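Omission of a single protein chain aside, the complex is shown with its protein chains in their original locations.
Labels A, B and C are assigned to the chains in the order they are written; within every chain, residues are numbered from 1.
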Amino acid sequence: MITKQLLEIQSHLQIAADTFEVVLKSPLAEELRPGQFVHIALKHHMLRRPVSVAGVDLEAGTFTVIFKIFGEGTRVLSTYQAGDQLDVILPCGTYYPIDQLDVKQALIVGGGIGVPPLYYLAKTLKEKGVEITSILGFQTKDQIFYEEKFQAIGDTYIATNDGSYGTQGFVTDIIEKVNPSFDYFFSCGPTPMLKAVSNQLAAHNGYISLEERMGCGVGTCYACVVPLKEDPQKSKKICKDGPVFKANEVILG
Amino acid sequence: MITKQLLEIQSHLQIAADTFEVVLKSPLAEELRPGQFVHIALKHHMLRRPVSVAGVDLEAGTFTVIFKIFGEGTRVLSTYQAGDQLDVILPCGTYYPIDQLDVKQALIVGGGIGVPPLYYLAKTLKEKGVEITSILGFQTKDQIFYEEKFQAIGDTYIATNDGSYGTQGFVTDIIEKVNPSFDYFFSCGPTPMLKAVSNQLAAHNGYISLEERMGCGVGTCYACVVPLKEDPQKSKKICKDGPVFKANEVILG
Amino acid sequence: MSLTTNLPGLSLKNPVMPASGCFGFGKEYSQFYDLSKLGAIIVKAATGEARYGNPTPRVAETASGMLNAIGLQNPGVKSIVDEELPFLRSFDTPVIANVAGSTVEEYVKVTKELNRSEDIAAIELNISCPNVKEGGVQFGTDPELAKEVTAQVKEASDYPVYVKLSPNVSNIVEMAKTVAEAGADGLSMINTLTGMQINLKQRKPIIANKTGGLSGPAIKPIAIRMIYEVRQAVDISIIGMGGIMTADDVLEFLLAGANAVAVGTANFQNPMACPEIIDALPAVLEKYGFSSVEEAIGKGHIG
Partner (left out) sequence: MSLTTNLPGLSLKNPVMPASGCFGFGKEYSQFYDLSKLGAIIVKAATGEARYGNPTPRVAETASGMLNAIGLQNPGVKSIVDEELPFLRSFDTPVIANVAGSTVEEYVKVTKELNRSEDIAAIELNISCPNVKEGGVQFGTDPELAKEVTAQVKEASDYPVYVKLSPNVSNIVEMAKTVAEAGADGLSMINTLTGMQINLKQRKPIIANKTGGLSGPAIKPIAIRMIYEVRQAVDISIIGMGGIMTADDVLEFLLAGANAVAVGTANFQNPMACPEIIDALPAVLEKYGFSSVEEAIGKGHIG
């Protein structure tokens, strides 16, 4: 059941350059699945901001989101503190259908703010006994977060655009070099990255998670559509039918 | 010299129903004269809010304003706390020209949020040795503030619209009953009150202080004009040529 | 406190309904509350065939508002009649279908197809969508075209016809008079104002369609002005909209002359916007001295 709730911020920490990790308490935390997002309202802003779920703590009844300052809204979000309340719609969108998949080895490919939902996914897969290889791209060294957490789950490779850490270049360079074995890949990040990864791994089964500017975030306004490969005159809504899609299902812009 | 300054709130107290007294520190405090106002900016609001100076503490380098919650802006102002900063333009407008007047006995007539500037005026006059009679009108008992402070300065009479305190009725009723002796009257309050008082005391010399919705607050936009008795096609700006006018100078709307 | 208000074909239990395009066909928001609470529901525009709409991005945020250029994406009138509208049967609230098209023929075709449906109580004739290349806004800015399409749709429709006016005109009163004379049962106003936002990094408009329709509180003063002016010139019913966020806003629209109101953009910020506004309305009416919604309609015209 999707609802709107006032949630209290349990902790609010800067974890990398311009990047913040926020833990929110919610009775619905346990319902949040990897790939889903929450839709956060901001005072004096007409539109909510979609942010992916980066983890759930069942015992504490909390979930985590990680965001990077991009524009005015995320800047405002960065000024909140533990104890403040956030108006949040949750759970939003679809999730990685891992229960229906027969995965033994998973390849995780993330870029920038596409990394957070993949951490929740990777952790959940690991708990199911799946072997994980993670390849993560960041712009620069100071933007990297959660490297150790990924490392605790499986082999982890980092690329930075400027070479200030790990491999210089893109996640696709690492995929080519490392040539990991996997039966499913899961990717989230900027559209150009998703396109490159989907092309590179076209022979494999995989899921990707998309971003688009949203109006409602719940499926009523048709703001966030993505055209389908089978018929480009048809589309799906990223907020409701996504953000998770089969890698070969949609046409990336 | 009029300037825009960021001023720290020294104290912020509720002193009557919906009524707050705020003390602000400013290097310009000593320049603020009775009758002048300051123009306060509010985040997320296009226009500033004009509020009269209700007192100056030369030693502390502070001044006081008193405001009542009227709409959204004053409601926001009521949520500020000591230590917060306010963006203020000051000093604004003209003042009661008491240095040029030969006053021995002054009649002070105030209504509601017209009372604050008159307290500063009455106190200043008293310090010059003027004898003060104050007649103050409020809607109800719980809205009354500064009664004791006025009493410490001179004879003080209170009217309430609903009779919950003092005389039931208007300040004009008290003026008629008490028939105080004075050589100048000074009045501030809602326009209907100013009109009634000016008419009642038409035979006397007096000064009144006006309110109007303002754009700039400094004299550039022509939002706040009041027509002149000598020629209704001519006008003066309340923010710059006022808010203090001779009682018989302007046409009250 | 009576909240009822009566418009041609619409006996509403309260004056608040979601605006077209901001509520889909009701399913999503029915997860948040019981839609029977609503005065009525205006559903997303229907065109003759399914439409993909514009490329993305389709929305942008502005100061106290937003831009959208959805481009009338919808599954086509047939699918709407057969697959979307029946869902709304189970709620005790009238449904208004929004009719769009690129040609007079398409408008008429959609209207006739809607006659088939027993799930609607009225149609809203959208001659004001600024986000489609053909048709759309021209019908809303050219009095001759507006007259023609209104007359033909009125002729074709079994249901009362509310014509939705575009604010992107020099003379809103002229447009209102024209469609009233052409037979409109009511007016719906206002649609969005055409606007643009430029992405400084990308050096191009954020919205892929370049321009989009401006909605939200930013445009409320324009909506109020237009309704006020039109109320003095024509006497058919008006569904008012444009920037409504609170019950105070609803009263402002009633005072200006609206007989009912629609809430658009506010739903995105707060999915509970409509029921919260409806709950708050009685106290607001009382605070300002009204004993019913009907008493307040048009009462802002003194002095």
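Throughout what follows, a contact is a pair of C-beta atoms (placed from the backbone, for glycine too) under 8 Å apart; a residue touches a chain by one contact, two chains touch by 3 or more.
No experiment lies behind these values; they were computed from the predicted model shown.
The hidden chain, counted over the whole complex, makes contact with B, C. Of C:Q152, C:T194 or C:S292, it is C:T194 that touches the chain left out of the display. One of B:L32, B:A54, B:I89 or B:M193 touches the chain omitted from the figure, and that residue is B:I89. With the whole complex as reference, residues 62-65, 67, 141-142, 168-171, 193-198, 200-201, 203-205, 210-212, 214, 216-222, 224-225, 228, 243, 248, 251-252, 255-256, 288, 299-303 of subunit C touch the missing chain.
As for the chain not pictured, it touches subunit B at residues 1-4, 41, 45-48, 73, 87, 89, 212-227, 232-235, 240, 253.
The rule is short, and it goes like this: only the chains that are shown with their structure count from here on.
The chains that touch both subunit A and subunit C are none; no such chain exists.
Taking the mean of each chain's C-alpha atoms, the chain whose centre lies closest to the overall C-alpha mean is C. The most distant chain from subunit C, with centres taken as the mean of CA atoms, is B. Centre-to-centre separation of subunit A and subunit C, using mean CA positions: 36 Å. Work out the mean CA point of subunit A and of subunit B, and you get 57 Å between them.
Put simply, the C-alpha centre of subunit B and that of subunit C have 47 angstrom between them.
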